[in-house]
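Before we start, here is the structure in question, set down as structure tokens.
In this view, the complex is presented without one of its protein chains, the others remaining in place.
We just call them A and B in the order they show up, numbering each chain from 1.
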Amino acid sequence: MRYEAPDSLEGAVALLAGARGEARVLAGGTDLLVQMRADVLDPELIVDIKKIKETRAVTEEKGGWRIGAAVTGAELKEHARLKKVWPGVVEAANLIGSTQVQGRATLGGNLCNGSPAADSVPALIAAGAVATLIGPKGKRDLPVEDVMLGPRKLALGKGEIVASFLLPPRAARSSDAYLRFIPRTEMDIAVVGAGVSLTVDGAGLITAARVSLGAVAARVLLVAEAAQAIVGSRLDAPAQERLEAAARAACRPIDDKRGTVEFRIQVAGVLARRAALIALDRARSNN
Amino acid sequence: MADNKIGAEANGHTNGHPQGFVGTRQIRPDGVDKVTGRARFGADFNLPGQLIGRVLRSPHPHARIVSIDTSKAEALPGVKAVITREDFGDQPSEFIPAGEMMMNYKDVVRNVMAREKVLYEGHAVAAVAATTTAIARRALKLIDVKYEVLPHVIDVVLAMRPDAPLLHDDLFTVGVEPKPEKPSNIAKRVEIKVGDVEAGFKKADLIVEREFKTAPVHQGYIEPHAALATVSEDGATELWTTTQGHFIVRAHCARLLGLDIGKVRVTATEIGGGFGGKTVVYLEPLAIALSRKAKRPVKMVMSREEVFKASGPTSGATVRVKLGATKDGKFVAAFAELKYQAGAFQGSPVQPGTMCAYAPYDIEHVHVIGYDVVSNRPKVAAYRAPGAPISEYAVESVVDEIAKKLRLDPIELRMMNAAHEGTKAAYGPKFGPIGLEETLNSIKKTEHWNTPLRKWQGRGVASGFWFNIGGETSVSLTVNEDGTISLMAGTPDIGGLRAALSSVAADELGVPYDKVRPIIGDTGSVSFNFLTGGSRSAFSGSMAIVEAAKQIKNELIARACKLWEAKPDQVEFKDGAVRPLGALAEKVKPMTIAEFAKISGKLGGPIGGVGRINAQGAGPSFGTHLVDLEVDPETGRTTILRYTVAQDAGRALHPAYVEGQFQGGAVQGIGWALNEEYIYGEDGKLQNAGFLDYRMPVASDVPMIDAILVEVGNPKHPYGVRGVGETPIVPPLGAIANAMENATGIRFTELAMSPPKVLKALKEQGRNKA
Partner (left out) sequence: MAKHHIEATVNGDAVEFLCETEDTLLDVLRDTLNLTGSKEGCASGDCGACSVMLDGRLVCSCLVLGCEVAGRKVETIEGMAKGESLHPLQQQFLKSAALQCGICTPGVLVASKALLERSPDPTETEVRYWLAGNLCRCTGYDKIVSAVMEAAATMRKG
């Protein structure tokens, strides 16, 4: 098994594109190493991207934020300004695993592991994040909701990697929130995840919203109907009910050791509502 | 501390030392090594030239082994030995005690290495020893096993059906009349009967009958099994293993490998948790067999997945309880039927489950039946008070229901029926002084009990019992030349034992605590010790120390008499010295242990004592737990808000470590009640063989656990000690189920009470709203 740690995106792409056998990107390793130890994966080449500066930077760009694919959850948590603008994205990244896991886990890895239960993905999708990919054919941008196609299935070509994410500029009175359901208080994979991002006007009416649900389908969902259910409202009780119903209607979950179909559908509605209320509360106090 | 002048003083035994270390919170002697990473646990031992051993395990829950071809594995460079069933002689049927359960050598040899069949996913089929882990893992892939897959059965009720897939064609139910002609999966039927329950039920104003179901749960020790073996050409074998009973390991290994017991020397490493799960052998015989074949040391460590798939959890069970009471709350008749899964081989803890079910209560008519049933799951191993949490969960739930229906306070109801001194337990013995009522009263007096609750919060209380054991114990005390004391015990220290025993030795000999250095001796250094289990190590170890100390004191008195030309009634041993009495005191000065030690050669030789006993008189420990919890009705998620444990320790040799037992057992119970369970697919394969999906409580899941130390001395122990380690896991299941009922109005009769189950139940009643 080869290990390479290139210092440029082009170098990483060349290694991955040229790999004969199975090749894997290493960022935080919190999924890759576990899968290798479990004999699920036996790559011939590991490409560590952490020496590539673009993957490790958090910078303001065009009014928005560019977050490198290999920035850890713990580092995001320590970024005071990012946390203020995108509390939902930051809290989602910091729910992954434990303090130790957050010290390594990255947004890029969390997305590219291809699990529809990934914690940071619903928050990124709700935020309208766009992934910047780089591959043998060059750079391209893809909305995050289009990157994960199914369990362990990504829209990446051979040699293509996620280099960074761009979070769009924030309108005034906007905020986001991410909630997940787990049976314990920490450490579990999300049984349901809900990310909500919204904007309110001076009168308290929601003018824009995005709602994303995780762990309730083969991919992380962007639920347009759920957003429509609350835009134009103050998230009063009827709007909340519409939101819950729309969230539930979008779910296509499975029964597994973490939850039943029935449970996931029911809780998806509850969490969408609760996340929206938190996002609204944050948005109102965000001027 | 209870004002009981029993135990030490009543036995005419004075501690000697004016301060007394027993009952204080000394720093444990093995503590510094444990907080610095220096302490050596099972996987921390290495020998030069060692090989790494790994096990090939069955992917099928039930299959006949048609053939095993190890030739390709043996040919792989770096592989030095491969073993299969061929390397173990068969064992005739013979039952032996293993902790508080019984096992059969015929089953042990088959569990350690499958013979005719594989009986669970994870069952060991072959093992290799190679120069590196990577080579060992590759070698396993080269072993070709041909299986004839058979239908499997994993549910206990289904396994009991006459048409169920049969695990053993030589298993005929013991304990039924007439003796069955056909084999089945029911290994045993046990029964206890007192009075006439049918007549008793006729006197009841209220009868509650319920059926409960629990799933297998794992002890969850953080340290996987590990063993390091080295066998010499003359068969002398040395083994380091993480175990609760190195003498038992020695016995099993000697037996399975055809060795003289004396030729096998086992060292118990520091142990990273056991809770009963490390009272049996898994890797040890394999490591020895591989080492014998390879002629090099072999080290084997289980992965976490192997721990879950191939070591024994405790039983899952179905329990039916029927309890009758008068309208005033007096229990008049009690019936229960327990069906416990043993896993692949017989030996579930259904017997202790049967014994403990109603033990906290004084009931005239009791009838409990238990079935030991095999199924295609790993062979169960003991888990802290084996069998009792399950049966007592069921009984305590029904007691709570009776309290509610009769509109009686649940503590008052238990008080009314509580076993006390003189009660004859349904399973046989008459209780001496016991502390159940004290624990109930302690709970009643707490601020916790008297704090109001809010909506969707609930409070539950439950009591529990474990009988505790004594057993064969050997300890040696050696006086070193400078008067320090070397204490060698022979029961592995799983959580503070050395601190407790050092306090006892210090008090017995009247020396400072830090002048006593304890170690756990290997099997070659100290006489036989039964394993650490049954809550016996502090109880028995301290008893044996009293004996050993007596010998030293008597020896020193004899030497003083010789030296001073005095008679025994002119001297006494007190406060660490032999002291002249009366007129003699004007002639000679007292001599300390250290002073005798300095001239030991002149007075006859080295000074020491041994205690070799079969400790009797273990007193039961009763406990009562109180829990507050809150349910989120929209998601079914439960938060434990507050938890109090009151348990009778008899006498706490080291209060902090006794509290630690209460707290640890309570949290294991919280996990068992809310989130822990083995999850199987229809294919008979375990789906959650890791800490991610086998959900044990984490630090943020639980609050502080308040521990109330009740001390109703055990008159049969010189210090009044009762074992405490196991009882703490018995009440939580009932207490939490009762609190759930209090919070939701729904009686959950199936564990774990995980969120999907709770939400479903609430939704069915249309109450899943805040």
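Here is the rule we use: contacts are C-beta pairs under 8 Å (C-beta built on N, C-alpha and C of every residue); 3 or more make two chains touch, one makes a residue touch a chain.
Since we're looking at a predicted model, the values are computed, not measured.
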Given B:Ala127, B:Leu167 or B:Met696, the correct residue touching the omitted chain is B:Met696
Sole touch to the unshown chain from B:Phe21, B:Tyr147, B:Phe247 or B:Phe275: residue B:Phe275
Touch with the missing chain holds, among B:Gly664, B:Gly720, B:Gly734 or B:Pro755, for B:Gly664
Had the left-out chain been drawn, it would touch chain B at residues 25, 27-28, 30-32, 34-41, 43-44, 134, 219-224, 270-275, 301, 303-304, 494-496, 654, 656-657, 659-660, 663-668, 690-692, 696-700, 702, 704-705, 707
Note that chain A touches the chain not displayed via residues 1-3, 5, 26, 28-30, 33-34, 36-38, 46, 48, 50, 72, 74, 97-101, 103-104, 185-187
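FYI, only the chains that are shown with their structure count from here on.
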Expressed in whole Å, how far the mean CA point of chain A lies from that of chain B is 44
Chain B residues touching chain A in their complex are 305, 634-637, 639, 674-675, 679, 687-688, 692-693, 695, 697-698, 700-701, 754-756, 759-760, 763, 768
Chain A contacts chain B in the complex at 38, 181, 183-189, 191, 256-260, 262-263, 266-267, 270
